[in-house]
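Removed from the display is one protein chain of the complex; every other protein chain stays in position.
Order of writing sets the labels: A and B. Residues in every chain begin at 1.
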Amino acid sequence: MTDSRNGSGAAARTSISVAITGSGGAGVMTAGNMLLEAAAKAGWYGLMVRSSGPQIRGGEAAALCRFATRPVDCLDDRFDVLIAVDWENLHRFADEIPLDSASLMVGDPTQGDPPEVFAKSAARYERLGIKGMAKAIQGSWPNMVVVGVAAGLIGLPKDVLRAVVENMLKKSRAGLAPSLAAIDAGYEAGETMQAGEKLAAPAPRSESRWLITGNQAAGYGAIRGGVRFVAAYPITPATEVLEWLAPALADVGGTLVQAEDELASINMIIGASFGGVPALTATAGPGLSLMTESLGLAVAAEVPIVVIDVMRGGPSTGIPAKSEQSDVSIAVNGMHGDAPRIVVAPNSVADCLMSTQWAVHLAEATQSPAIVLSDQFFGQMRAVVDRPKDVSYQGARLTAAGNTEGYKRYSLTESGISPMAIPGTPGIAYTADGLTHNERGIPSSGAKDHAVQLAKRERKLLGHEYGDYWADVEGDGETAVVTFGSSTGPVREAIARAKADGVPVRLVSMRLLAPAQPAKLAAALAGVKRVLVVEQNHGGQLLRHLRSEFEIPGEVQSFRRPGPLPIRADEVHRQLVQWSNQ
Amino acid sequence: MKAKKATAASARKSAAAGIASIEELMAYAYALELEAAERYAEFADAMELHNNREVSGLFRKLARIEQRHAEQVLDEMGWTSPPETPHGGYKWEGFEAPETGDVTELHYLMQPYHALQIALHNEKRAHVFYGNLVKQASNAKVRKAAMEMEQEEAEHVRLIEEWIKRTPKPDADWSIDPDPPALAD
Partner (left out) sequence: MTAATTSATARATIPLTAADFKSDYKPIWCPGCGDFSVVSSFTRAFASLGLRPENTAVISGIGCSSRIPAYLTSYGFHGVHGRSLAAAAGLKLARPDLTVVVASGDGDGYSIGGNHFMHACRRNVDMTYVVMDNHVYGMTKGQPSPTTEPDWDSKLSPGGTGLRTFHPLVIALAAGANFVARGFSGDPKGTGELIAEAIKTPGFSFVEILSPCVTFRPEQREWRKAVREAPINTDDPARAARLIMTDDGFNIGILYRGHREPYYRKTDKAAKQPADLEKGFAI
């Protein structure tokens, strides 16, 4: 995507990455958000990822921004610019903010020297008295100077930036004038620091664009799919899904309740859904682990529910605020007994909306639990996206009519889906049961009842037609990459670069991880000689899943690394080209 | 399995003092028999589910007898439908009507002898109930009717006692099960 990755200072760029760092109180996140909004208003695309130390307040923080002329789904391989309000503990971000000789560091000389790890990158260092400049304008803040510097560097139109700042600061009129003055001062400094590194004019773009996080998108997808009841227990990095849903659900006539723990939240949504109301909860790995028993209840009692798992580093408490794709195994396999479930993984911020909406539809249609495997990267990333296409997926449950003669809740139908009696419907009241039961729902330990009910639940999922939405399949060639979730962004960029090098590569980004679609994957990989499986975890969980459910053609290689470092397009690109040319 | 006195609810208001008419008395009699019949039927179901067919059959028989007693009350009074439950419900000396079996007296290995002991205890309580009514009746008509009912229950007691005489006494180890209880949920 970057047309001048060597940073040779050629003409306009199609993507520029800027990291803004500083200790708590420096306001780097506010600065990053301001820049992202202004870039969006100016017609650009972009994204911002937040990274911070373990402290709740006051710790070192980094706003990792990427501005681009076209939609982007991942961070770039390197940063063009690092602007540091101070250097406190910034060495901790060395891995997350790769710099090179073409990069530019901007720092305040009164705050000391850049840490050794950054200095040795040979990035050019520009000294700018950020704090002094802010101090000279009474009532202004250093982060406003930084906003100006970054805007000047990338060539963000001043009037657009001004409008955004006015809007964001409209509640503090007093602070507006000094902020604008500080931005102007920074802008001037940034403009003069380096010429020829500006972002190219916006490309033709969609008329309707959003600035959204993956967590918000997932929440909206849930509502669009028909969810009207949510139980919530706070957990990083899923809390924003729930916080966004709290007022939004109330607006559309739904209910959100804060539960005492994840055991309660999943059972609350099971209760609500038993009552006929599509229901959802959102959590992360530790919460999903706690919910596992009751997910099995939803399988056995055939109660549709949706659980969003915003993955973070695991096991145990792991790395709460950083991303990892390491819940594949628990999502796909983690339940006792034979427990068919649906697992859907969105592969972009925008897709968090569609995938969640689809998951609601699938759960309701099959009366089964569906897990949405999002991750911290998408969840907490804020990105400029084209408004996703409207999809028609709606929660639609097969229900039973009142006073149905001889009604059996778990009747053995051809599809496996049995009409569900919704409380309030007369003459067909039944007891839903997590014990193995007969067609009427009465507990049974008989071999036949067990076998036919297990088969029925499996049939519901295997027989459902998932259409083309099971995966994004793109391109052709004898080499293919199979990946999912947030690894898709860097893989797509890597494939684009490989194509530019004359190496065609196919992409299979799997959206439906369970139930497995072996025939569809076989068709997507027909004729392939090499398959690279890309995922962000230590153990190769996607690869293991593929090996247990599919025949993977040709030679197989695994590209994997645990979080929190994102998969970088450059690494995947190099491996693809090297392997394809062997 | 030994008979016990229902002392618990002694603080409760006895029904006896309040009954002022034959209709009221017979409504009580009907309720007493019906509740006993329903309870024996429940006992029969529980024993049947636990594969104790003999005792189940006996309870079924007792249920039929009490049901017949209830119907006799209707016949005697010329009622075509059950009497209306008085406002606030029937007031018994114990928690339940005096002829109603105590749920906790059942045992899955119990024998007809035990079942008859329960029945005997219930008939004796019914006898006491009417005896108290005789003592406390507010008018002669009620007293006379109560006396008839008391005599009837005395006859029931005698019949059950005879039945018990014909019934083998269980061995001392009747309740011993060589296997432990089954595991469920």
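To be clear about the criterion, a residue touches a chain if its C-beta (ideal position, glycine included) is under 8 Å from a C-beta of that chain, and two chains touch if they have at least 3 such contacts.
Model, not experiment: these values are computed from the prediction.
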Option touching the unshown chain, where A:Ala122, A:Val252 or A:Ala396 are the choices: A:Val252
Options A:Gly271, A:Pro320 or A:Gly540, residue touching the unrepresented chain: A:Gly271
Contact residue for the chain not shown (choose from A:Ala136, A:Ala396 or A:Leu435): A:Leu435
Touch list for chain B against the chain that is not drawn: 4, 6-9, 11-12, 42-43, 45-50, 52, 89, 95-96, 102-108, 110, 180-181, 183-185
Touch list for chain A against the chain that is not drawn: 37, 40-41, 208-212, 216, 220, 223-224, 228-229, 231, 248, 250-253, 255, 257, 259-261, 263-277, 279, 293-294, 296-297, 301, 384, 387, 402-403, 421, 423-427, 429-435, 441-443
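Quick note on the criterion: only the chains that are shown with their structure count from here on.
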Centroid distance [mean C-alpha coordinates] between chain B and chain A, Å: 69
